[in-house]
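Every protein chain but one is kept in place in this view of the complex.
Right, chain A next:
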Amino acid sequence: MKSQVAYFNDLFSAGSKSTRTGSLKPANPFWVMVRKEVADQVHSWRFIILAGLVLLTFVGSMYVSLSNISKAVADARDPDRLFLYLKLLTITDGTLPPFHVFIGFLGPLLGISMGFDAINSEQSNGTLIRLMAQPVYRDTVINAKFVASLIVISTLFLSLGLLMIGGGLIITGVKIEPSEFIRILCFVALSIIYVAFWLNLSILLSVKFRQTATSALTAIAIWLFFTVFYQILLNIIIKALLPDPGLLSQDQLQSYNGIILTFLRFVPSQLYTDATSTLLMPSVRSLGPLTMEQMAGAIPSPLSVRESLLVVWPQVSGLIAATVSCFALSYYWFMRREIRT
C-alpha cells in the first residue's frame, strides 16, 4: 500500500516538476484536487475490490480463450480467424463469457462505485463547505472528481489491454497487426466511455440525493432496470402492441424489427455490446438486419478499421452524448445548490 502512495506521489510531482518554471510556483488547485481524489480512489476498498473482480474476470477469460485459440484460428470458415489478438478477446468455449461481455456487466458497477458518494459524502462530512471556503471555483470540485475517476479507469483498462497484448505476444509469438492494435485501443477507449457514463450518472445522483445510500441504491436500481427489466418490459409491450409476425409481409416485419432495435438501443449496455462486437469482430458489417439484396454479392471478408468505426459511430456518439448530458446536468445542479449542511 505504501509503495503505491509513493508511486503516485512520484508520478504527480514528477509531472508538476516538468511543467513548473520556477521552483516556488504554486500548483494549480485543480490538479491538487485531482491528485488527492486519485489517491482516495486508489486507496478505497471498494475500488480495490472491483478492480480485483475485473482483473479476475480478465484472467479467467484470457485463460479460456488461450486454451481454445488453436481451434479458433484453424477454423477455415471464419473470416476473422487471422486476427489472433481480437480472437483472444472474443472466443470462448462456453464455460465463461468473453471479456467484453464481462465489462458490459461489471463496468457499470465500477462506475457507480467510484461516483455514488462523490458530492454527498463530502457534504455530510462537512468537508465540502471547508473546501469551498478555499480560493477555488466551485466547478473545480466536480471537474476534479470526474477527471480523477476517469484517470483511474483509463489506467486500469489501458493496462489490462496492454497486458493482454503483451501476454499474447509472449505466449503465441505471433506479431500483432497495426489494425488489430488500433481496434484494441478503440475497444479500450469505448470501455472507458462506457464506464464514464455510469460514473457520471452516479455523480449526478450524488449531487441530487443527500444520503449516500440513496444515491447508491438508485444508481444500482437504474442499472438493474436496464440490464434485466427493460428487455422484459419491452417484450411485453411488443407482444401487446405489435401484430402477429406470422401475418406480416417481409417489408413490414423489417420495419417493425427496426423499431424494436431502436428501443433496445436506449440501453447503454446494448450500445456498448453492439459497438464492441463490431470492433472486435471485423466481419460484422451491420448492426441492423440486412436485406437479401444488400447481402447479395457481398464477400464474407473482414472490414477495415475505418469501416468498422463508421458502423459503430452512432453507438459511440450515443454513449458520449449520454455521458456529457449527465455531466452537464450534475454540473448545473451542483453550481446552483446550497452547500451548507
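Here is the rule we use: contacts are C-beta pairs under 8 Å (C-beta built on N, C-alpha and C of every residue); 3 or more make two chains touch, one makes a residue touch a chain; residues count from 1.
One rule holds for everything that comes next: contacts and distances are computed from a predicted model.
The chain not displayed here is annotated in its UniProt record as "ABC transporter ATP-binding protein", chosen from "Formate dehydrogenase subunit delta", "NADH-quinone oxidoreductase subunit L", "Phosphoesterase" or "ABC transporter ATP-binding protein".
In the complete assembly, the contact with the undisplayed chain comes from A:126, out of A:52, A:126 or A:166.
For chain A, the residues touching the chain absent from view are 13, 16, 23-27, 29, 32-33, 36, 40, 43, 125-127, 129-137, 338-341.
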